[in-house]
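Yeah, one chain of the complex is gone here, protein chain that is, but the others are all in their spots.
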Amino acid sequence: MYRKVQAGLGALLVGVLAAQGFRRFRQKGPGQMKMMKVQGKSSLSVMGRNTAAAVCALALFGGVPAARAADPLQPDPELEAVTLSAPKPSWIFVERGFVMPGNAIYDTDTGKMLGLIEASELSDMEIDPAGKAYYISESIWTKGWRGTRQDMITVYDAATLKLKTEIAIPGRILIDSRKFNFILSDQGKTAYVYNLDPASSVNMVDLAKGKFIKKIELPGCASMMAVTGIGFSALCSDGSLATVKTAGAKPEITRSAPFFSATNDPIFDNFGYDRAKQQVVFLTYTGQVYTAKLGATPTVAEPFSIQAAAGVPAGETKPLVVNWYPGSRQGNAYHVASGHLFVLMHMGEYWSHKASGTEIWDLDVAAKKVVKRIPLEEPADRIAVTQEANAKIVVTNDAGTLVILDANTGEQKSSIKRAGSGLIRTVEP
Amino acid sequence: MYRKVQAGLGALLVGVLAAQGFRRFRQKGPGQMKMMKVQGKSSLSVMGRNTAAAVCALALFGGVPAARAADPLQPDPELEAVTLSAPKPSWIFVERGFVMPGNAIYDTDTGKMLGLIEASELSDMEIDPAGKAYYISESIWTKGWRGTRQDMITVYDAATLKLKTEIAIPGRILIDSRKFNFILSDQGKTAYVYNLDPASSVNMVDLAKGKFIKKIELPGCASMMAVTGIGFSALCSDGSLATVKTAGAKPEITRSAPFFSATNDPIFDNFGYDRAKQQVVFLTYTGQVYTAKLGATPTVAEPFSIQAAAGVPAGETKPLVVNWYPGSRQGNAYHVASGHLFVLMHMGEYWSHKASGTEIWDLDVAAKKVVKRIPLEEPADRIAVTQEANAKIVVTNDAGTLVILDANTGEQKSSIKRAGSGLIRTVEP
Amino acid sequence: MKTFNPDAMGEKLLRRFAGGTSRRGILSRLGLALVAAPAFPLLPVSRASAAKPDRSPEAKTAFARSAQTTDDTKCTYWRYCAIDGSLCACCGGAVNRCPPGAEHSPVSWVGTCINPGDGRAYLIAYRDCCGKSYCNKCDCDGTDRETQLYVPQLNNDVIWCFGTTSMEYHCSTAVLVGTA
Partner (left out) sequence: MKTFNPDAMGEKLLRRFAGGTSRRGILSRLGLALVAAPAFPLLPVSRASAAKPDRSPEAKTAFARSAQTTDDTKCTYWRYCAIDGSLCACCGGAVNRCPPGAEHSPVSWVGTCINPGDGRAYLIAYRDCCGKSYCNKCDCDGTDRETQLYVPQLNNDVIWCFGTTSMEYHCSTAVLVGTA
């Protein structure tokens, strides 16, 4: 019955040398002293650590193997967790998906993952413009899918990705992957969190003081854009742009004249936003492009057709007409410095606004001209563009494969498997 | 600018008819009265519901379309959620996987999903032998991945799958998909929950009274099997079987003589268990099959080789020998009534014990004979067998595809995509 | 979790918020908020034309032209023209009924779908079944007349689990409300 035990060797060695290794590991030169400064507030004392090491040292036979002539590899030093620089324009933040949340950080220069900013399902992220923090607007139940709901803005340190604080808020919308349900304003001092319960409102938060300020009822509107010195604007179901002055005790809401049809040719609630110029670029299901100048009284320019800007027939709402249409889940990305809008386009009929894009159209908005059409090897569901001078386009598909393209040449630079299938965010000016 | 709004028609109808539809739905005949008895404790009053209906009826123009001649389809009645019978031997319970927990119930007769028993990541499930409840042994943090840890046995009603109660416990092991870390005893009145923190212990729970009884230290052993009238046995790192008498104030632990090598030729911690006969069937990495009779003093029979039982060379621990080996994540399943062990086998070298199985070997344990070898179209990572007279074998792969085979003929009966990749459980006698 | 000081503070605040907004309160506020919103009134559509929608094949969407009435576990089933998510019919429920343990949301987003059997358009309420984790079976995404978040009742991405014990999304039903 014991015929196989003679070979227990490997396992025995493990026991013996674990003890030896850990001991050496602990007593050696100055490099090892780092151990005491391990990242975070570890609750283990030195004694605790020594005891812990004993877990790997169950069988203390005391035997030490004979020394060998050539130098073996040295044991690794104890290393603190990697820390990060302030977010760079080459970085992208990819929501990994519905059942596997969290925002993976990738550097588009190297194609490497840099870290993960924790987040719950259906959460939203924003980047501190000072580069010191990441903010997650999220909803967590005390027992997974059940228990007490807790809505909060969770603040992570940008260097260590450690939790800094939580700011409780009285609610937020539950929807996946939208860019404009959680926005920052006033150089990152104020946050606005969209809520639907199912009445529509906005929670205003003072990030500097770390507290909720007030709730603003916002009937019939959603998808916010910060308006400097005023508050925010939002798209409304009557086809108007609402502008909310948030400073006073009672928020003032004014509405523009309706300029689009919210049910017949809706504006995608993902759009281009230029904070410095206070300009937005809207795209509709048919492909109409509106630019608007934000302010106390926003002004909306006459729209033009992206298809016409590419020399093909303009999109229509009529059934049975097959044409190029904009679409997908995150279907357009705006490069602020150049004023170019990158749009995922596909061939289809109207009401195919969630279909994956087979081409990227590079639209010079001011010139009203599609200057480039980039065919994609695989259809894409999301698009983003880095705000670098030499911008990179990033697209993902539902399987989570991410492709990085040179925005100037359309050439593919690299790709990352299992990068994530949710919203892609970039560092924006 | 308004040239596209004339076609707002479709959306308008939605608004108008939502109101009309909901009104009709609410005022019609006796079938509709069920509404008031909607499943669960809805906190909405009738008034609340009417108000809620108004959400779908934003634009109350009052227009009603002209009546049509032929009878249109009738509105659906309000239906309560489906309820289930007591668990049947044809049902299987499939953990969906690491990041998407929950136990999906499938009927192997129909290949249909019957429901989902909620569960957290790294949880374990057991079935009330009376068929009235499902038990989940789980660990939940108050804030997703952070906050306060809460360990509990969560009790779900077997008919409604609604949460009945929670029984707090002082800890449990975190590991994925093991069958013998949470077991029931005494006709389902007692539960044992394995814990590793990293000391090894067992938490004993009175399910009838819904409370934790005591913690039993169990150094060096794991993977429990209920021993009727005694307590439980467990496999130990010294190659013995420990038996724990749990009744007294101080639990008594006795150990058998060591009979296997825990590090050289380990017994898979998934094994066959016959509650009525108090017999277990163990399988080692090399393919040795041990049967043991449980009791105050368990007896272990001389092992035999499953490979030899199939007429091929016995498995060895030596490197470089390519042979058939048992393996995969849940690599064997025992049909209690017939005493057959179904084993996932693959060609490989030793230490390939997690490799996917390419064949199922049907071993008649008493006869020490492999009576059938079933080649698989796709390699499988888990295997289970229903305890029906006409048993069905169920295998899954890492992609979550589930295949149902006739255990007598080896013929494939059906398959289910995205069924789950975690542990498969069956209703056991 | 002593190192997480914010937790204790946050929990207290959250409990206050949670206590202050009952579910009934939330829903009855709708009368003041959403319904008061000028949703479509500014669209210059004549009411007369609303009574005569064009349901000829030439007016149908791609979804409507290929829809079927026999298998409600397929995305092509006619009622699913604007559904998004897992079909409850594949999760132990039915086209209009929740799987065991799930709770039907009393409110929902809506769609207008054409039944290929009688050529009529029907109003469909896509009522989510809530209180269980994502079913992840038969995921469909119909987009006929589906619009954006500022018209939430016509948007199929919103988690429509309001007034239910838990807001966790499990699957979606397609309840026939009436002719459209």
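In this document, chain identifiers A, B and C correspond to the written order of the chains, with residue numbering beginning at 1 in each.
In this text, a contact is a pair of C-beta atoms (placed from the backbone, for glycine too) under 8 Å apart; a residue touches a chain by one contact, two chains touch by 3 or more.
Being a predicted model, the structure only gives us computed values, none of them experimental.
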Sole contact to the chain not displayed, among B:234, B:310 or B:345: B:234
Identified contact with the non-displayed chain, of B:137, B:150, B:190 or B:421: B:150
Given B:80, B:176 or B:406, the one touching the chain that is not displayed: B:176
Omitted-chain contact residue, chosen from A:72, A:311 or A:375: A:72
Residues of chain A in contact with the chain not shown: 2, 5-6, 8-18, 20-22, 24-25, 38-45, 47-49, 51-59, 61, 63, 65-66, 68, 70, 72-76, 78-84, 96, 100-102, 105, 112-116, 118, 142-143, 146-148, 156, 159-162, 418
Residues in chain B touching the chain absent from view: 40-41, 43, 98-99, 122, 139, 141, 144-146, 148-152, 163-171, 173-176, 178, 181, 196-201, 217, 219-223, 234-240, 258, 261-264, 266-269, 319-320, 348-354
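Here is the rule we go by: only the chains that are shown with their structure count from here on.
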Dominant interface by contact count, named by its two chains: B-C
Centroid comparison with chain C (C-alpha atoms), farthest chain: B
CA centroid of chain B to CA centroid of chain C, Å: 31
For chain A paired with chain C, centre-to-centre distance based on mean C-alpha positions, whole Å: 26
For chain B, residues that touch 2 or more chains besides their own: 5, 8-12, 14, 55, 58, 100, 118, 142-143, 146-147
Numbers and ranges of chain C residues touching at least 2 other chains: 4, 7, 11, 27, 30, 34, 37, 39-41, 43, 107, 131-134, 136, 145, 147, 151, 154, 162, 165
